[in-house]
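Below: one structure in structure tokens.
Heads up, one of the protein chains got dropped from this complex, but the rest are sitting where they should.
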Amino acid sequence: MSLAFLLCLVVLFVIAAMGAPIAYAIIVGSFVYLAASGQSIGVAGKVLVDGLFQSFILLAVPLFIVAANIMNAGTISDRLLRFCIALVGRFRGGLGHVNILASLVFSGMSGSAVADAAGIGKIIIEMMTKSGHYTRGYAAAITAASATIGPIIPPSIPMVLYALVSNSSIGFLFLGGILPGLLIGLVLMLLNGWISHRRKFALEEPIALAEVPKLTFEAFPALLMPAILLYGIYGGVTTPTEAAAVAALYALILSAVFYRALKLSTFYSILVSSARSSASVGIVIGGALILNYIVASENIPNLVAQALVGLDVSPLTFLLSVNVLILLLGCVLDASTIILVIIPLFLPACRELGIDLVHFGVVAVVNCMIGLITPPYGILLFVINAVTGIPLVEIIREIWLFLAVLVFALLLLILFPGITLFLPQLFGYAG
Amino acid sequence: MNRISKPLLQLAEAVAAFMMAAMFATFILQVVIRYTARIVWIPDTFPWLEPSNFGWTLEFCLALWLWLVFWGNAFVVRDQDHVSFDILYFAVPDRVRRGFIIVTGLAIGIGLLLSIDPTWDRFKILRLKKTATLSDLFGDWIRMRDVYAIYILFLIAVPARYFWRVWQAFRSSMSEPQHTSEGRLDE
Partner (left out) sequence: QDKITLRMSTPASDSDQRSISLATVFGPAVEGFATYEPHYNASLVAQGSELEAISAGDLEMSIASAQELATFFPEFSIFATGYVHQDAAHQVKVFNDPLMDPFKKKVEDELGVKLLAVMYLGRRHVNLRFPRSEKNVMTPADLAGVNLRMPGSDAWQFLGKALGANPTPMAFTEVYTALQTGSVDGQDNPLPTVVDAKFYEVTKQISLTSHLVDLNYIAFSKAVWDKLTPDQQAAVQKAAEDAAENGRQAQLKKEEDLVAFLKDKGLEIYEPDLKAFREHVQAQYVGSSFAAAWPEGVLEKINALGN
């Protein structure tokens, strides 16, 4: 490691720790690196612009953001929710199960956990607290925990980011996320059932069976969306990137034409806020591209390979230690930062150890999603706090058991790569 | 100040919204063209629907994405929209936080300004470089330099914003800090 690289890291971390945007901290850090290693600081901008202009798969990010925003603005979420209530509302802990099921269904349409929590999550928290059977902390905690499924089941913005830094196929990553997402849904439902029995949560008024067909009919077009997306991608109609656009269009047609719940002015503000979040994640991606340049310029992949030859680490030990590290980092960092900035540092070692990059990617994304609900810095906790006003302390008090089962599920995914790789291999993934 | 800046901000937002909408529409167009090309009678009846007339869609979307990112960060993204590590920032007393703003603001502002000239040095040669397909859309004049130029605007606008923030921190007239939350849909 050269002095220039060390200086770069120091500057980057100091500026970032003082609260500057991660992207700008990276850019300033890279200027220090370039100047100290005798290169022109103009290289940073060139690398940044070149990378953004070339990475075709990145275009999925803004489009998935638009799709998520449209779904939250229309009444798609409400209809899905009523359908889920009809389905699982009658069991003990019913609204908790509804919460998880709704997240599972919603995850098939949206690539973002925050969108899930701020949209459908907000509505169901209100229902749960109004029913009087749940504390608001519990309602918020189960919402946060189930929202993590959003980017695990395809589509997924974090997986697009991972595909970018690891050069793996989005199609296979998406497929790899399906079973792990269902597994997480299952363990969360088991936990919710167990807690509901222990705490004796009262039963909900079941919805009359006669209502079910009507509710299903109303929700049906929304329920079709995951099918359309998956058929689009795996049936050869669209590339995964185009699927993002199709998802957004379908959501738009549903909200505006079918459900008649989207005004033109709302659509305009959706475009503005989508542009805003796309730009803010785009510049972090740019920062990651600059870091990639520095890592390559320092020949770090080769150094890692040499270091590993002497160390004799088993792939499993490596996977476990990296995951512990990511979990810890998840307590203080954003998922995007971890995926774009930290994960690339481990990829050379993964390649060297023969760890499958699709397996590693799915595990890493699941891990980062757990990080969204680990205090002190958990963006899902903040979002739910912001949209419902439930104090952070109350949410955090109830989050621990959920965290525990999520970590348990993560461990299963690490130990049994088959859970992740079964579907990709079924579709011809060779790794 | 507000009377001038507000309409300008709204204009900036409108431009960003337009780019977003254009990207969305172009992608849909691309899928539609690919799909209709398979139904033989369509390109036969409407020759302008030939896929070869729409080779530009991909690169146009990439250019829009580039402009969206830099235009957005220059004029539309607010401080609380940025991905940042804010645990320390929230934990420290007001006076220290002001210090943070001044130090980071100056580092970013001065750094980006210093990079304008060497960056432009690298973009200049692109006056020769043709885009892959954009001349089909904009005409033969367009070169890579024109596509990349938005980054220079970013390098001017962002320092201006940070110097303004540093100035406010000096006069201790900043607004309350805010957690990054709902706006973030990337995770």
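As written, the chains take the letters A and B, and residue 1 is the first residue of each chain.
The rule is short, and it goes like this: a contact is a pair of C-beta atoms (placed from the backbone, for glycine too) under 8 Å apart; a residue touches a chain by one contact, two chains touch by 3 or more.
Remember, it's a predicted structure, so these values are computed and weren't measured experimentally.
Colleague: In the full complex, which of A:Ser77, A:Ser169, A:Thr337 or A:Asn367 touches the chain missing from this view?
Modeller: Of these options, the touching residue for the absent chain is A:Ser169.
Colleague: Among A:Ser131, A:Thr216 or A:Asn292, single out the residue that touches the unshown chain.
Modeller: Residue touching the absent chain, from the options given: A:Asn292.
Colleague: Can you list where chain B touches the absent chain?
Modeller: Counting only chain B, the missing chain is touched by 34, 37-38, 40, 51-52, 55, 58-59, 121-122, 125-126, 128-133, 135-136, 144.
Colleague: Tell me, which residues in chain A touch the chain that this view leaves out?
Modeller: Where chain A meets the chain not shown: residues 39-40, 42-43, 46-47, 50-51, 54, 56-57, 167, 169-172, 233-240, 292-293, 296-297, 299, 301, 427-428, 430.
Rule of thumb we're sticking to: only the chains that are shown with their structure count from here on.
Colleague: For chain A versus chain B, what separation do you get between their C-alpha means, in angstrom?
Modeller: Centres of chain A and chain B (C-alpha means) sit 23 Å apart.
Colleague: For chain B, which residues count as touching chain A in their complex?
Modeller: 13, 16-21, 23-24, 27-28, 30-31, 35, 58, 61-63, 65-66, 68-73, 76-78, 81-89, 97, 100-101, 103-104, 107-108, 111-112, 114-115, 117-123, 147-148, 151, 155, 158, 179-187
Colleague: Spell out the residues on chain A that touch chain B in their complex, using ranges where they run on.
Modeller: 11, 15-25, 27-28, 31, 40-46, 48-49, 52-54, 56, 58-59, 61-66, 68-69, 112-115, 118, 151, 157-158, 161, 237-238, 241-242, 244-246, 248-249, 268, 271-284, 286, 332-337, 368-369, 372, 376-377, 379, 382-383, 385-387
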